[in-house]
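Worksheet: one structure, shown below.
Removed: one protein chain of the complex. Kept in place: all other protein chains.
Up next is chain A:
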Amino acid sequence: MDTAILDISANVIILVGLLVFAVAAIGLFKFRDVYTRISAVGTAAGLGISLVIVGVFLMAPSWPNFIKLLIIVFLQLATSSIGTMAIARSAYLTGSTMQPGYFDHLAEDQTDRSETAQPDHDVALDHDVSLADEPDDATAAAVDDTVRDVR
């Protein structure tokens, strides 16, 4: 009787987690943009995997499995957002555009910063190169040095 309730709740939790997966897979087809797609994938990676593994634990409950369940859920919730942000950041760095075409606030911020200060060696983007093309003053030469260092 007790195990029947446990089994039914485990099945329901697994099905809810797989619903998150199915919604993410549909969103991968229906969204028009890399950034909205990666947000759907991040939801599935954090919430979907956690729900499926909690349901699987309810089917085979024991104390060692409970410890592993805690570690898996903590690691999954902590690292799925990091992986999602890393992929979205590299998609931005390789020049993926937003599909409905709104303003690119990040590019505006970065051009402001590279006009006022020395840009990082790590972030030499394409608009840094375009900024180095116009020979304004000493900052343009500094940006040129940075670009040559990276290449």
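The definition used in the following text is that a contact is a pair of C-beta atoms (placed from the backbone, for glycine too) under 8 Å apart; a residue touches a chain by one contact, two chains touch by 3 or more; residues count from 1.
Here, contacts and distances are computed from a predicted model.
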Next item on the list: Given the options "Multicomponent Na+:H+ antiporter subunit F", "RNA polymerase sigma factor, sigma-70 family", "NADH:ubiquinone oxidoreductase" or "Probable membrane transporter protein", say which is the protein name UniProt records for the missing chain.
Entry: "Multicomponent Na+:H+ antiporter subunit F"
Notebook entry, point to check: In the complete complex, which positions of chain A touch the hidden chain?
Noted result: 4, 7-8, 10-12, 14-15, 17-18, 21-22, 24-25, 28-29, 34, 37-38, 41, 44-45, 48-49, 52-53, 55-57, 59-60, 64-65, 68-69, 71-72, 75-76, 79-80, 82-84, 86-87, 89-91, 93-94, 96, 122, 150
